[in-house]
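What you see is the complex with one protein chain gone and the rest in place.
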Amino acid sequence: MSSREPMALIRSIIRNRVNGLTVVGSAHGIDIDLLCGANAVSASQESYVGFEQDFGMAHNYRRGCESGEIEIQDNCCYTLVQQLRASIQGLPFMPIQSVRGTDFEKNHPSYKTIQSPYSGEDILVVPPLTPDVAIIHAQYADLHGNLRIEGPPVVDLLFAQASRTVLATVEKIVTNEELKRLGGANIPYFYVSYIAEAPMGAHPTACYPFYAYDREHTELYMSAAKEGSTAFKKKYLKDFVYECESHEEYLHRIGGEDTRVRLSSWKESTDAWMELYKEST
Amino acid sequence: MSSREPMALIRSIIRNRVNGLTVVGSAHGIDIDLLCGANAVSASQESYVGFEQDFGMAHNYRRGCESGEIEIQDNCCYTLVQQLRASIQGLPFMPIQSVRGTDFEKNHPSYKTIQSPYSGEDILVVPPLTPDVAIIHAQYADLHGNLRIEGPPVVDLLFAQASRTVLATVEKIVTNEELKRLGGANIPYFYVSYIAEAPMGAHPTACYPFYAYDREHTELYMSAAKEGSTAFKKKYLKDFVYECESHEEYLHRIGGEDTRVRLSSWKESTDAWMELYKEST
Amino acid sequence: MGKNCTLGELLIDQLARTVEDDTLVFHGFGSPLVQIALHVAKRVYTPNLVLVAGATYGVNPDPPFIAPTTNDWVHDRNSECHLSIGELFDLSASGRLGRMFLSGLQIDRWGNTNVTQLGRKTLKLKLPGGGGACNLSCNAKNITLWTAAHRSEPVKGKRRYRIVSQCDYVTGFGHKNADGITRRQLGYLGNGPQCLVTDLGVFDFDQDGHLRLNVLYPHTTVDDVLENTEFEPRMKKEVKTVSLPSLEVLSIIRKLDPLRIHEKELSPGDRSLTLEEPKNAAIC
Partner (left out) sequence: MGKNCTLGELLIDQLARTVEDDTLVFHGFGSPLVQIALHVAKRVYTPNLVLVAGATYGVNPDPPFIAPTTNDWVHDRNSECHLSIGELFDLSASGRLGRMFLSGLQIDRWGNTNVTQLGRKTLKLKLPGGGGACNLSCNAKNITLWTAAHRSEPVKGKRRYRIVSQCDYVTGFGHKNADGITRRQLGYLGNGPQCLVTDLGVFDFDQDGHLRLNVLYPHTTVDDVLENTEFEPRMKKEVKTVSLPSLEVLSIIRKLDPLRIHEKELSPGDRSLTLEEPKNAAIC
């Protein structure tokens, strides 16, 4: 959602004119919406794409779904977890307590009801999910590729374990000793295919303890997205993605060091932190 | 096995003349063997009970199994993991890739083969395992009951999540702030029913960083156990369990402060550590 | 006394009062009314609550303020421990989540919720999606539904009801779906929706699992409810008026949410409402 999304990776994917993507994840916002705004997505298995009560609907995502450009295959958080677990455990299916009776059951012919060989009760089973690629932004990696995520890892660990290829950007590459001093890796290197250092690589989402969520930039994004698909390309994508040949250029365009200092001011005090989240007037 | 076993709890269980227990776990040694030597066990679903190549077979366990006193229901590590996961996830069964074709399949009528609704392939399913009680020794707890295990937690987390009642002893009760400074809880308090502070509560198994494995005491234990059931009661159980009305008395009998100092000497140097594991001559 | 409060504060208090002590509760993202309600509950009504915060999965956090986005470290401050996402959902699937709070762009008479899409056969509006609502709706022991948009002003003479006869899409399962399948038939562990807190009043569900008006607010009437509901809800014999939150509750809310994030859930008109204690007050 608004935290630790692999935004630099996503901008790079868009710049490389990748399209036809099927996206899958739990609670997302600007990451998926940006891909949709660049017409890179052809199917969505997300459980949520939005900006909560603050900015509401994800306009690019919504437009893509409503126009038929994006095939809607909505999933739910736990169903996703169980499907990833099936893949991780090499199982042909995973049972799950729930989903039956809702419209997710009807809209997913791949979900099947079977009988428990014990009680005879009906139970839903879901097929394994093995993504081709997982993209992750973490705080730290060592040179071997061990990743350390600080704060809630949400579904990142499961995605790293289940996916064929794992691409990761990090705020900082450190030695293995330093990584251990920080608390140790939570994604072992052998799951990780490639890493790159990308400071502020999650911007405008947060990557604590480095920087908070850039609500100001997100507001700018939202107002461009709200105007429509063409306006979004002209007013946002051009400036912040297409014309940025590098991550450095992007950092320059969002305000460079001033922005970094502003977003890392959350550490100073509760008031400073709150200041970042006040409505602009 | 030789690390972080809830030995003080087990001695207390024996002193309280509990018996008829069904024990279940992965790789164990002196903990289960001690319960068997006290005739507290009537069925075993362990995956391993022994003293590795160092002391070999667990004599009390073996005798109990061979005499018929203990019903043998051997399990395997991963089967156990999948059964605990079934319980934790509220599922009527859990699939598992393996076991079929081995004698575990034949000896466990509760394991069933079903067909995958996708490929039609056969797959084994195992029923949930919900232990009545889990007993755990951890390094730290806070007063709320949050537990922090340092080093490999092995199956303790899954047991804590799956069991109806969780009893825990810890080396040290600290504040929640201190617990977080140490790296944070890995078993949240609401899983934990009761905690007690029992320094050296894992003795003679190790509880790093506090103390290493007491190979010397284990050797004494083994020589008593080897002699037979009656000798074991007279030469070990009497001295170290029945006559110890408290954990303090046990600590006194195993050598008090001298023993604690000896076993914590591992920190000083590799040589000091190695010294603890040399064969007595 | 002169105890005044806003509608948002009243809703928070009503949500907080639906929680039982010694249970595990969870709030998802995008729901500051519930998020704040759980902090109120923990501090005032149900001190032994196990409060799991959505997005961060921190247990019993004590945030210095509420931010406009849920997955922010500010909401994780002073958590005593953490769960993983799988662990929280496992707790629900195994019947150990005491209460979940669900909302929807549509909520129907049987307590089904829709946050997936408007339009039954043809898509009219793609909604953000339900996160884990579908899963949690089945097995959370009890469910509190809520919405701050019950009042639906007509646009070009047509109302888009929030409280509808039948959801266009069932994201979260209520007491039964349009095919008449009940949660008992599906073997779910949860009891289903127990109450619905809206900007117009508080409802419960009768023995059939049908929505029933229970309590009104100082500023709302039965007619308001009837006008803004697509079907005719059942009525409790005696529909009382709610009592306002205590000064303690109000002070907690005001201290915890100086940015008034929770008001983003309310319609602009409702944000400026000031409510006064009525004479014949009752509790949901």
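Going in written order, the chains are labelled A, B and C, and every chain counts its residues from 1.
Keep this in mind: a residue touches a chain if its C-beta (ideal position, glycine included) is under 8 Å from a C-beta of that chain, and two chains touch if they have at least 3 such contacts.
Here the structure is a predicted model, which is why all the values come from computation and not from measurement.
Every visible chain touched by the undisplayed chain in the complete complex is listed here: A, B. From the options A:S87, A:T102, A:S116 or A:S163, the residue with contact to the chain not on display is A:S87.
Among B:I10, B:L35 or B:V49, only B:V49 touches the chain that is left out of the view. The omitted chain makes contact with just one of the residues B:A185, B:A212 or B:C244: B:A212. Think of the hidden chain as still there; on chain B it touches residues 1-3, 26-27, 46-54, 57-58, 61-62, 65-66, 72, 74, 76-79, 81, 85, 96-104, 121-122, 151-155, 157-158, 206, 208-209, 212-213, 215, 266, 270, 273-274, 277-279. Interface residues of chain A facing the missing partner chain: 87-91, 142, 144, 146, 161, 176, 184-185, 188-190.
Please note the rule applied: only the chains that are shown with their structure count from here on.
The chain pair B-C and the chain pair A-C differ in C-beta contact count, and the higher one is A-C. With centres taken as mean Cα positions, chain B sits 40 Å from chain A.
If you average the Cα atoms of chain B and of chain C, the two centres end up 44 Å apart. With each centre defined as the average position of its C-alpha atoms, the distance from chain A to chain C rounds to 27 Å. Shared interface positions of chain A, defined as residues touching 2 or more other chains, are 96-97, 121. Among all residues of chain C, those that touch two or more other chains are 82, 93-94, 139, 189.
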